[in-house]
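Before I ask anything, let me first share the structure, which is written out below as structure tokens.
One protein chain omitted, others in place.
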Amino acid sequence: MYILKEWKEESRGVGIWIALAISCVASMFILVQSRSFPSEQGFEAMLLSLYEMNLYLIPLLSLFISSLSIVSEKEQKTLMIFLTKKESYRSFLLRKSIAVQTVLIGIFIVWNFVLALPMKFIQPFHLKSFLAYLLAIVVLLFIFNQIGIFLGSFCKNRLQLTGIVIFSWFGFLYLLDLVFLYLLPSETKNTIEFFSAFYFLDPLHTIYFYLENALGLLSLDHLSKIVQQMVWMSPTYYLFIILLIWTVIPFELAVWFNRKGEVE
Amino acid sequence: MIVVEGLSQSYGKKQILAEVNLVVDKHERCALVGKNGAGKSTLIHSMLGLLPVKKGSVVLNGIPVRKEQWKPFVSYLPEKFTLYPLLTGWENIEFFASFAENGIDECKIEKTLKDVRLWDDRHARVKSYSKGMLQRLGLAIMLYYDSEIQILDEPTSGLDPIGRREILSILQTLTNKTILFSSHHMEEIQQICTHVAYLEDGFITKYTVEDFLSKLEEGEIVS
Partner (left out) sequence: MKKVITLFFVLMGIWIFYSPFASAEVSLQQQIDITPANGIIHLDNKVYSGNIVIKKPLTIVGSQNTVIRGDGKNNVVTIQASNVKLESLKIMHGSINRNTLEEYAGIKITHANENVLKNIGISDSYHGVYLDYANNNLIENIKVTGLGGNKIGEQGNGIHLNFSNHNRLFHSKIKETRDGIYFYKSEGNKVSDNLVEKTRYGLHYMYSDGNQFYHNRFTLNSAGAAIMVSRHIQLKDNEFSFHEGPKAFGILMLESEDVQVVNNQFFHNVRGIYIDNSFKNKVKDNKFSLNQVGIEVLSSSNNQIFTGNRFFDNTAPVITDGVRSYNSWSDKGRGNYWGNGFPLSDLNQDGVGDFPIAYKSSLYKLLNEHELAYLFMKSPAISLYEKLGQLMNGQDIMFEDAYPLVEQKTSFPWTWMSPFILAIGACYLLIRRRRKVKCTY
């Protein structure tokens, strides 16, 4: 019922459609641009460009939509009815997470399959590469939906939420890497493992790394020594670990915060 | 049915509830009265486990509120709820019906919507409902649950006199239930309730409705 209810809410609202419209327009531009790509690996390059465009959109959209869905439950007082009728906060959050993830990821999967149609006219279509790209998008959505759900649990009203969501998006996309760039000169061979752990903890890095490798555009065979020291696992394992970390930790933090504070 | 003992709550240094003791017996209809900011919502939230209880105890239907097993016996209608504006009346009640012990019973939903006179508007989205209609939909959910203990937080808040009358007429149909509801309106307390729990300065004093009204007239209690 949660999933059906969530689908009705999202589909009848404007948020998700605006998000899709933006994605649609941006994707069209990428497809037009990729007409000039070489035919070999051109499809993979096009997918990578699409992913890079989605990197700006998806975190912001999924943070907003998923966090708002939690804050709405608080504002509408429906959360109180759940918590006094059947659910604990943990079980509510679990069902709500499943519902939000299912609906948002489902919508984006369908959208990407629709997008696959014009792709076939531009570059030779490779299903395996397309599925790797789809997996990257799904993981990106999943992680940022979960972070959004955590932010929604943490925030008390929409104004607070808007600020925190924008800051979080900015942090992930810009600030974190900026910090890395400024710390880079002090990085040495002795601290490389440390650096590597933090580098791959950022889901944006890990997912991109996985995608490049899965599309056959980055081989792990010819890496320089220092990069080999950084990369000590298969990209698929990195992806799995990061998915686990960024699902479990925000979820548990959200439950813990609720236990500490009051449900308004 | 509802037993509160020694309940204390504070926000920072400000004490809201101080050693509150309250017993609401079976089938009793008790109004929770107090000035704005007296702590009525705090008390209700503490009773329902929405606020962590650090000092004191709350027992609902013989089950401590720290455990989850009391939930099938209790229904709660919060103040200023809006439900799901983009869903229709039917879809809202159908969704909440899924939390009931017996799940979704469409016949029962139909009966409930007819009882609250929302049957003809069931396919309209809730965002098009008036305040009165919304409140009736909330009550419909409560009626559907048919729990033994029903707690309502200002169910007539913000309604015009006609709307208030409609709500009260529905509440009057709730027989053999233990009801606790917070209110500012003495007429509806007179109409519905048997007892009044008066919250002042963090303490509760329980009266019968007649006693409370006489003290109010005498000026011993300022509402």
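Per-chain residue numbering starts at 1, and chain names A and B are given in the order in which the chains are listed.
In this text, a residue touches a chain if its C-beta (ideal position, glycine included) is under 8 Å from a C-beta of that chain, and two chains touch if they have at least 3 such contacts.
This is a predicted model, so every value here is computed, not measured.
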Query raised in the report: From the list A:Phe180, A:Phe198 or A:Phe240, which touches the chain that is not on show?
Result: A:Phe180
Report task. Can you work out which residue in A:Phe37, A:Phe198 or A:Phe240 touches the chain that's missing from view? Result -> A:Phe37
Report summary line: Where subunit A meets the left-out chain, the residues are 12, 17, 24, 28, 32-33, 35-38, 40-41, 45, 48-49, 52, 55-56, 117-118, 121, 173-178, 180-181, 184-185, 187, 195, 199, 205, 208, 212, 216-219, 221-224, 226-227, 230
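Note that only the chains that are shown with their structure count from here on.
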Query raised in the report: In the complex formed with subunit A, which residues of subunit B make contact?
Result: 45, 48-52, 68, 71-72, 74-87, 91, 94-96, 98-99, 125, 141, 145, 151
Query raised in the report: Where on subunit A is subunit B touching in the complex?
Result: 1, 5, 8-9, 12-13, 75-78, 80-88, 259, 262-263
